[in-house]
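Here the complex is missing a single protein chain, while all its other protein chains stay put.
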Amino acid sequence: MEFELDKSQKEIQKAVRDFTRGQFDKDLILEAMGSQKFPSAIWKKAAKLGFSSIHTPEAFEGGGMGLLEYVLAAEQMCKKDSSAGMALMLTGFGSECIFRFAENRLAEKYLPPVATGKMRAAAALFEPGAGQDISDIRTTAMEEGESRVINGTKAYVPNGASAGFYVVLCRNGADAPETSQNDLVLMVVDADAEGISIEPVGPTLGAGLMDFAHVTFENVWVSQKNQVGRTGSGREHVLAFLNEARIQAAAMALGTGQGAFDRALDYVRQRRQFGKQLAAFQITRHKLADMTARLDAARWVVYRAAAAFDINACDARTAASAKLTATDAAMAITDEAVQLLGGYGYMAEYEVEHFYRDAKTLEIFLGTPGVLKDVIAGAVIGRLK
Amino acid sequence: MEFELDKSQKEIQKAVRDFTRGQFDKDLILEAMGSQKFPSAIWKKAAKLGFSSIHTPEAFEGGGMGLLEYVLAAEQMCKKDSSAGMALMLTGFGSECIFRFAENRLAEKYLPPVATGKMRAAAALFEPGAGQDISDIRTTAMEEGESRVINGTKAYVPNGASAGFYVVLCRNGADAPETSQNDLVLMVVDADAEGISIEPVGPTLGAGLMDFAHVTFENVWVSQKNQVGRTGSGREHVLAFLNEARIQAAAMALGTGQGAFDRALDYVRQRRQFGKQLAAFQITRHKLADMTARLDAARWVVYRAAAAFDINACDARTAASAKLTATDAAMAITDEAVQLLGGYGYMAEYEVEHFYRDAKTLEIFLGTPGVLKDVIAGAVIGRLK
Amino acid sequence: MEILAYTKAHDQFRQRMRAFLEEEIIPHINQWEADHITPKWAWQKLGRAGFLCTAVKPEYGGMGGDFLYSVIAAEEMARTNHTGLASALHSDVVVPYIEAFGNEAQKKKYLPGCVSGDIITAVAMTEPDAGSDLAGMTSTAEEKDGLIEINGAKTFISNGINADLVIIAAKDPAEPNAHKAMSLLIVEDGTPGFKRGRHLEKMGFHSQDTAELFFTNCRIPAENRLGEKGSGFSMLMEKLQQERLVTSIGAQAAAELILEITMEFCKNTPDKDGKPLSKYQATQFALVEMATEVKLGRAFLDKLIAGHAAGEQVVVETSMAKYWITDLAKKISRRCTDLFGDYGFSEACPIVRGLRDVRVMPIFAGTNEIMKNIAAKFMGL
Partner (left out) sequence: MEILAYTKAHDQFRQRMRAFLEEEIIPHINQWEADHITPKWAWQKLGRAGFLCTAVKPEYGGMGGDFLYSVIAAEEMARTNHTGLASALHSDVVVPYIEAFGNEAQKKKYLPGCVSGDIITAVAMTEPDAGSDLAGMTSTAEEKDGLIEINGAKTFISNGINADLVIIAAKDPAEPNAHKAMSLLIVEDGTPGFKRGRHLEKMGFHSQDTAELFFTNCRIPAENRLGEKGSGFSMLMEKLQQERLVTSIGAQAAAELILEITMEFCKNTPDKDGKPLSKYQATQFALVEMATEVKLGRAFLDKLIAGHAAGEQVVVETSMAKYWITDLAKKISRRCTDLFGDYGFSEACPIVRGLRDVRVMPIFAGTNEIMKNIAAKFMGL
């Protein structure tokens, strides 16, 4: 075992850290907060440096690195600003399905614009009323000659109103039973295709620099060439993607926690009360110690999950467990940071309040604790006789 | 980064697992439980295989491996039986001070009997009324010619009534201020030296196969040759030892948690209630998922701390944080295991009840959560102006 | 503002009982813990002094006290920091079955002995393969030759070794409806076919005898049935509220005792500089947080006691109290031990016995998971 980052990983980490220091303008970010105003200018620069599509293969103009490097970048971004970090690192949300499972032809078409900061992506998976569950997909993709016709609605799609294309999980034909697990197919659909209507979710608790939307497909014709993988492989691909995406979200939570911790530590070292620094009070010290221990625990499960993913050794339990631990830690840490800053912790200007809202958002996004526990339990208990 | 065990580590892990399966006789262990009856027969076999002094250099008849290998062994031992694991893996408690900081001469004399299962060791550090704190040592080691004369009392010494020698933390001379940090010295003292009196602690909550005692030194003469390291280095050595020992305790907690989890999982898969297996109830499943996530988090911080120690990169924060996380996880997991087994969970026969008591004991041993938080906070906050 | 209206008579009863326990019981407890059983003379002494079955009517030898006397007796016994003299189980859980459902002959025969401590009782519901799932029990009671023949095995029976009288739940194998098949039956010590199994080794409750009971063609007279044939399940349901409430009272008193001991320890133990441990801020916060939780439990419990005493049906709140307060006692015991440092893992530490004892409370009298299921059901979820 070897728990040190290698040289290139340390370089990436430092490069992203330097980038955020230079490019994340606090005032601009705070001003845009809550209005879903995406930080396009920063994104273009980040894309130029290969940060937001860091794990997309170089052939498609990405960074060509692993998930672990994505994790390091996401951690640094969210540490500097959780909302900006989420918005930037989720610009390619769903592109993993394309570069891992689709033919190169599709990847060559759709991924370079994402990697170069021209277009955002969006995986459209879950459906209204089904929660965060893909066992009951009702969106259909019926074969019609060389095309498929898509009908259905996807809920809470990240970048739903701004993406250039969607990676849509569909049932292959309407005749198969709705809960059939072997009848799913993934289709890449251009956002400007006819028949797509978008209902923005509107303001959200966190993730204030990006948008979510419900996306409805009504007789949307798509070439069969836009199919990802083979017919029937949709479930398998999406489960693999969910593992990857949950580790990504876990990394964002880790960075969010670290960022809140850093701000709290700074604050309690400066601020004096009752004649001494807050950091001199034992109870403040114990809070910081608790936060530290939780960060340590979160960091190593997240890094480990990413490293396992990169060697094809990551199962659903590993990814879900990493997200559960990291988001729980992020919630506890951001909450404590708000508390340590007192009245300032509640004020937008001091930032930790939006770290708290982002941590809560990450705790729900891509699997609430309840959903993750269902996943983990399924893996450890296995099939019951 | 590389999170896989290498081949030799996997072999060690397997060898210890096989050993515990063959040698840990449940009935014998349960019978001895609580009477401080040390499992000598098992120890001799374990020593023969090099397991209990696994990280003692080969020159002194130990296994010659790192702390990570110790951690793997302790995890396996405690997984099979937490009390037996603690007793066996703590037989050499304090020998680390000798092989890391003393001259070879001392190590050659004291360590082979420990490694070969003939004699137990005991670090005697803390003092009555001082809690788990070495900042105020009152035991003195006055120079008298070529000897030192030791006076003082050490509290809750593991193996205190059974060890062949003690590694005693003393103040060098009575004149220095009692809280002086640069005046400490470590002495190895034979247990049969004149002037030593032992007051056994008696029954303990957990760790039911080993003993603790208060040890009083009254004008005990020891050759200066038995000094570990140089005069004044005692504090530094003991702090390093505490890091190592806390990681060891964390590994025992990890194994204790894993053992309780495994038993609970077995039980809920077998046991039926209200017409179905307990493992089919969502709430049971979520409990198992929580336990799994906590084990994952504990495992990686413990392994990482041990690996850091092995490359001289482990600070007090890393060790304390690993112990805090792992013992907290062990408490939560053993508690839930007791609960999942219901009435059986409370019965000695089903074992998890003593895993719970051992987890609680480990949570206190070598640093309660409060003490660990003081340590971590000191490291992350640093000196205040 | 106090929620419960204790009278002067109640307060005097509490003082008398506390003094009695101090003098007659507490000096023997360590021995009983070591013996893993409490001698019958202790029960008799307690009964003769008037501290058993305070609710039993005077015509059967009791004092006919209201529920607050039961509460006081349960709390004071819990404060002795041992569980062997399981008087609350006897007085407020088992004997009420006889009082409430027994006929005049049964009451005349048994109640005076229950009050005096000559008859120690137990209730046998749990089976090796059916824990909290009462409907899943398999012990049978068949009418044969004008007698009732019992077959089956029970486990985790408190007072299992000491019991002179066991109320056992068993099913008529001829009745397919599990809820209608169950009867409660009184089995006296010495009845042929009734055997005690192992005295079970457990984490705590060392002074209490917890045992397996076996019934093999065990024949009892038909008049030993309690209440109507087949009404066992509804009798159990009716009495479970009080059993769970009494469990909560014991857990609350245990939590209060553990915290009180710990608080005194922290106040009176100086560090090497002479500063009491209770002057450390983290210790203060721990004590304040635990004291708050204990007070929350107390307010909720007292409100519930008042409702129960007034005859209210408080199923949801009783289930909630049982789970929350027994969990509280467990959590308090865990957190308090840390404040003792290494002393906290020595059996000499005065709260370690409590730590081991309270751990069963979230399990018995219906596991806390069952409590939540019940609450969910009655809340319409």
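To keep things simple, chains are lettered A, B and C as they appear, and every chain counts its residues starting from 1.
In this text, a residue touches a chain if its C-beta (ideal position, glycine included) is under 8 Å from a C-beta of that chain, and two chains touch if they have at least 3 such contacts.
All of these numbers come straight from a predicted model, not from anything done at the bench.
Undergrad: Which displayed chains does the hidden chain touch?
TA: A, B, C
Undergrad: Any idea which of A:Ala207, A:Val222, A:Ala279 or A:Ile333 touches the chain not displayed?
TA: Looking across A:Ala207, A:Val222, A:Ala279 or A:Ile333, the contact with the absent chain belongs to A:Ala207.
Undergrad: Which residue, A:Asp296, A:Asp310 or A:Glu363, contacts the hidden chain when the whole complex is considered?
TA: With A:Asp296, A:Asp310 or A:Glu363 as choices, the missing chain is touched by A:Glu363.
Undergrad: For chain A, enumerate the residues touching the unshown chain of the complex.
TA: 30, 126, 129-132, 136, 138, 155-156, 201-207, 212, 272-274, 283, 331, 335, 338-339, 342-343, 345-349, 353-354, 356-357, 360-361, 363-365, 368-371, 373
Undergrad: Could you list which residues of chain B touch the chain missing from the display?
TA: Residues in contact with the chain left out: 281-283, 286.
Undergrad: What residues on chain C make contact with the chain left out of this view?
TA: These residues touch the chain not displayed: 1, 3, 263, 266-267, 278-279, 281, 283-285, 287-289, 291-293, 295-297, 299-300, 303, 306-307, 310, 312, 317, 320, 323-324, 369, 372-373, 375-376, 379-381.
One rule holds in what follows: only the chains that are shown with their structure count from here on.
Undergrad: Among the chains, which has its CA centre at the largest distance from chain C's?
TA: If we average the C-alpha coordinates per chain, A ends up farthest from chain C.
Undergrad: Using CA atom means as chain centres, which chain is nearest the centre of all the protein shown?
TA: B
Undergrad: Between chain A and chain B, what is the separation of their C-alpha centroids in Å?
TA: 40
Undergrad: Which whole number of Å gives the spacing of the CA centres of chain B and chain C?
TA: Chain centres of chain B and chain C, defined by C-alpha means, are spaced 38 Å apart.
Undergrad: For chain A and chain C, what's the span in angstrom between their mean Cα positions?
TA: Taking the mean C-alpha position of each chain, the two centres sit 51 Å apart.
Undergrad: What residues in chain B touch two or more of the other chains?
TA: Where chain B meets two or more other chains at a single residue, that happens at 370, 373.
Undergrad: Quick check on chain C: which residues sit in contact with 2+ other chains?
TA: 282
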